[in-house]
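Heads up, one of the protein chains got dropped from this complex, but the rest are sitting where they should.
After this line comes subunit A, so read on.
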């Protein structure tokens, strides 16, 4: 038996990625291959999938059945909702948000993309860059995914032609240049044959870049978080009032940006009171510093009235405090937006109400054209809007901080989340 290496496992990083593409692009095959080749599909899962495929009369083992978890999905042969899959190699643990290509595409891709470090966009080598490729790339850039990997798939069907690959690459680059994509990569692959997925292909000697798995394992993700602008939204106040911790007053939260250090001078919003960081701790363990992504409890030198929804920041580096927010929103509900309507808004740990003051334009996400006359916002629409909020929010631009630049809108009658918003 191969010995499992525990110390290596304890040093692994986490990479979240999303896959975009329809069934025809070979998305399920690609995910199936990553899972299968990294030994993440178990025998009983494989048995169940084989059995279901046989019953449905599928010719091959249908790997989509691994992710289509709901009865309705299997019956109709479609994916309704985002499915999450997990696999690990000795270097990294991966969370795949597998988003369906059929209905409610935008809504699902936005959901999957909101937490992703990386997006894989599949392009069929025979078809090249099509409308759908542009749509996927636009959503990935809108949601601020730091890394985009274009996989030119089905290279086996174009005789592994370098010329064809370069042609597609040039086309996609031209489109991506119009967007704010920080880092993108191109790979010639065949998910079906396994070329350049986990193992290097001998059929593409002209390709000198990494395989997909190598890229996923090694891409630099440490700087995906904003480590400059210190932001600490207070989630919960811990006051034990026990004999031992009589005067303890701790502010629980996840660092949403920057690196806080013990002794730092901080300001508390909205009150504006200043103090110094006394401790950064969790479960009694003391830290010298706490950086973006860490869940900690912060205590301050001075007793200040602080509650959930407040934000602790550095004195000389503060977010914008505003009741007027300009943002791109993606509408996610079957019931369209009510012009001038009022909605509940959640931003970090802060809750308020807001009114849609103006729809500036709607985006045609296939052509990137702005539709300034059409202001009916329906499900899957992306639009630029102006909001007026009942109290100041402490916001950064979404492109500088995904935590303090994002919000959701909630229908106050149904309590359902109806829109995702990104501050401009």
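Here, a residue touches a chain if its C-beta (ideal position, glycine included) is under 8 Å from a C-beta of that chain, and two chains touch if they have at least 3 such contacts; residues count from 1.
Methods note: contacts and distances are computed from a predicted model.
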Protein name (UniProt record) of the chain left out of view, among "Electron transfer flavoprotein subunit alpha/FixB family protein", "NADH-quinone oxidoreductase subunit J", "Iron ABC transporter permease" or "Sulfate adenylyltransferase subunit 2": "Sulfate adenylyltransferase subunit 2"
Residue touching the undisplayed chain, where the options are A:114, A:137 or A:201: A:114
Of A:52, A:274, A:322 or A:360, the one touching the omitted chain in the full complex: A:52
Contacting the left-out chain in the complete assembly, out of A:179, A:198, A:267 or A:282: A:282
Contact set of subunit A toward the excluded chain (per top definition): 1-4, 6, 9-14, 42-45, 48, 52, 66-72, 74, 80-81, 83-86, 88, 92-93, 95, 107, 110-111, 114-115, 221-222, 225, 227, 235-236, 238-240, 242, 244-245, 248, 250, 252-254, 259, 282-284, 289, 291-295, 297, 308, 332, 344, 346-347, 349, 402-403, 406-408, 410, 415-417, 420
